[in-house]
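Here it is, the structure in full.
Partial complex: the chains shown occupy the same locations as in the complete assembly.
Letters are used for the chains, namely A and B, taken in the order the chains are written, and counting of residues starts over at 1 for each.
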Amino acid sequence: MPSAPIRVTVWGENVHEHKNETVKKIYPHGMHNVIADGLREVLGDRVVVKTATLDLPEHGLPPEVLDNTDVLTWWGHAAHGKVEDAVVERVHKRVLAGMGLLVLHSGHYSKIFKKLMGTGCGLKWREAGERERLWCVNPGHPIADGLGEYFELPHTEMYGEFFDIPQPDELVFISWFEGGEVFRSGCTWQRGKGRVFYFRPGHETFPIYYDANVRRVIANGVQWAAPTQGSPYALAAPNIKTPLSPIQSSHVADESLHEHQRKG
Amino acid sequence: MPSAPIRVTVWGENVHEHKNETVKKIYPHGMHNVIADGLREVLGDRVVVKTATLDLPEHGLPPEVLDNTDVLTWWGHAAHGKVEDAVVERVHKRVLAGMGLLVLHSGHYSKIFKKLMGTGCGLKWREAGERERLWCVNPGHPIADGLGEYFELPHTEMYGEFFDIPQPDELVFISWFEGGEVFRSGCTWQRGKGRVFYFRPGHETFPIYYDANVRRVIANGVQWAAPTQGSPYALAAPNIKTPLSPIQSSHVADESLHEHQRKG
């Protein structure tokens, strides 16, 4: 059974890349293209990867794009507030209907992540270019496929606890930072039929998305988040008038009231 | 150490009670007052209970009320859309800061519950006055205190799966319905520092909130959801400039870039 390739849309805010010289040098064609290249490198013909950015009409995410996306990856930072609510609603509905979502690094404060989590999604941060070590705490998880017990990133922005998220369904990585903090860096949640994976690394001023381990995790995450068939799901509250099994104790509310009054 | 009483605000939409003769007969002073009486009956001086309704200014939930509420209970059905977004935001922030929230019955479709869950919160339903049996699947949970293995409600509105919620942190009750469905009827989640308990029973045309077992569960839920001190929590993303431990590998982004270019 040769499966169809996973259709991935890599969404990038693509703002820092035009404003900051350091970022421009690291990601001359935008972070989104480097993330997309990483997926192609690791997964080959198991994926078909397209990109979309904030500046496009509907941020590059009109219904026909989302309807043909199995997994969406999201990187944003400077312009979360510029993402239109209508697009956020559309992405939200697609996730509930089964589309996978990978939220990367500063995407923790994106509208879509906050909407799916229901919490504040804040965290601590420091830009000191310090060492990070990501420890795997779930060695049987497919997102950890092919990784060691831990992997290192020599220079990163620090994210520290408390990370204001609902307790993850599965915790896959915990980061150690040289400056003294820890962080839940790889977290999964189910929302409706969709799977959500948050992965911490990725600051714009460091070449994180060229790192082989980071690319592997993102590729694993895409494969893990790709929709399965599952069973029926609907965003609705249907009235089921005909019972599946016979009801013998049924009666109308007024009788119920009388019974109550007799008792009370 | 005599604890201070738990300050409870019982919020009621209070719409059906004015429009529907059956509901008016069962709850002549509104459902919220019967829920409040139930809490006073079970918990005595361990609670101080007030009520608030949709028709009041700010729906009876101005900052000074919420700031002095330990646990809020929420019943709404016909007028979810009339609840102002500003009040929903305020309640949301208070839950994250530690206020407990009990969402009752048709409150599953309230703005505040959907915002905290991040999912669609739909379900199946049928009004046939059928028998419901709530089974305890977590006998060590304080919300099950003093209950039997199960308890029955002779005539209820049915709610059926799939209930579109994130998997509960703890599942306490599962309902059996005569007509053939099941439902996760008692579910808990942590959001920020606040605890959320969803409890299913409570249709307006049946005298559910006079039932001794239902009153016991709601009272247990209030005690469980009351805030504990915990540790610090903030809705923020602070920049921690000074590391707690010395950083030796720090360097500026440009160097990082150079290193990358040397490698790449």
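As a working rule, a residue touches a chain if its C-beta (ideal position, glycine included) is under 8 Å from a C-beta of that chain, and two chains touch if they have at least 3 such contacts.
If you're wondering where the values come from, they're calculated on a predicted model, not measured in any experiment.
K.L.:
Of the identical chains, 2 are shown. What's the total across the complete complex as given in this file?
P.N.:
Per the structure file, the complete homomer consists of 4 copies.
Please note the rule applied: only the chains that are shown with their structure count from here on.
K.L.:
Please report how far subunit A has to rotate so that its Cα atoms sit on those of subunit B, a copy of the same sequence, as a value between 0 and 180° in steps of 5.
P.N.:
Nearest-5 rotation angle for the superposition: 180 degrees.
K.L.:
Just how far, in Å, is the C-alpha centre of subunit B from the one of subunit A?
P.N.:
Here subunit A and subunit B have centroids separated by 26 Å.
K.L.:
So in the complex, which bits of subunit B are touching subunit A?
P.N.:
Those in contact with subunit A are residues 22, 25-26, 96, 109, 115-120, 122-126, 128-131, 154-155, 158, 160, 162, 164, 166-167, 169, 178-181, 189-192, 205-207, 210, 232-241, 243-257, 259-260, 264.
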